[in-house]
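== chain A ==
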Amino acid sequence: MTGGTRAVEAWTLEPLTTFVQEAGVRLVLLMTPAGQVLAQSGFARAVDVMSAAALGAAIFASTTEMARQLGGPPFAGLAHQGEKHGIFLSPVSTDRGPVVVLAVYDLGATSLGLVQLFFEQLATDLRGASPKASEQKQVLAADFERELTDSLNSLFGR
Partner candidate 1 sequence: MSANGYEAALHGVTGVRGVRGAMVVTGSDGLVVAESLMEGIKGTAVAALAASLAARLGRAMDAGGVGSGVFWHLQAERGALLVVPARSGMLIVAVAEPGVNAGLVRLELLRAAESVA
Partner candidate 2 sequence: MTAALNPKFSFDSYVVGAANRLAVTAGRTVAENPGSAYNPLFIYSGSGLGKTHLLMAIGHAAKRAAPNLSVEYLTLDEYVEAFHAAIAAGQGDAFRRRFQSVDMLLVDDVQFLTNRKEMQSELLRLTEALQGAGHQIVLASDRPPAEIADLDERLISRFSGGLVVDMGIPDYETRVAILRKKAEERATSFQSGVLETVAGVEFANVRELMGALNRLIAFQAVNDAPITEAAARQVLGIAARGEGAEPAAAPAPAPDEFSTFLSDVTATVGRAVEAWRARVSEAILRWEGEGFRTKRLEALLAQETPGAVDQVISGFVKDVERLKVLAAEVQMLDPQAAGDSVFRDPERLDEAEKVAVRVREGAAPPPGPSAAFPLATFAAGPSNEKELAAIREVIASPGKKFNPLVLVGASGSGKTHLLNAIGLELAGRSRAVVACLSTQAFIDEVIAAIEGDRVDWWRARYRRATALLLDDVHLLAGKDRTQEELFNLFNVLQDKDRQLVFTAPSPPNTLEGLEERIQSRLAGGLVVTFTEPDRVVRRAVLERNLGKVEVALLDYLADRPATSIRAMLAELQRVKDAADAQSQPLTAGLARVVLEGEAPPRRRTSGFRTSGIVVSSAGGVRSREKMVWEWPVPADRMLEDLR
């Protein structure tokens, strides 16, 4: 069922694939804190990725703001235990800037402990693989919207 694993930024592909296999997760999304998609695994449609990215970025922004208001350090990871699925959301700081990882897993197939265990591994791999020179080009006001949707189109070959 999974829609396979694809990356907008090539360096994320290999760490992502290992993570998907080892942690046995159903859906994974790597994105910038603004919700721009870097790579995904398991999504079949662009619109699902868009909603997941927007909501994931919003949740991350909310918890970071809450941590700031509570005067504490930002949250390391956020786990939501559902009936059949669990969601795990956590940032990884890389030279290319923070990467937010959103993972959805079946409680039958794997467990939060395993997902967290292999997430540590994913984080180290991503830090290793991220291109050193972070050519963070200044996003022009006009094309911010285009930036967001471009990453989707390239993911789904449009």
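We adopt the following convention: a residue touches a chain if its C-beta (ideal position, glycine included) is under 8 Å from a C-beta of that chain, and two chains touch if they have at least 3 such contacts; residues count from 1.
The candidates were selected such that all candidates are chains of the complex that A comes from, given by their letters.
This structure is a prediction, so every number in the text was calculated from the model and none was measured.
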- Note on the structure: Neighbour chain for chain A in the complex, from 1 or 2, resolves to option 1
- Message: Could you list, by residue number, the parts of chain A that touch candidate 1 in their complex?
- Response: 81, 86, 107, 110-114, 116-117, 120
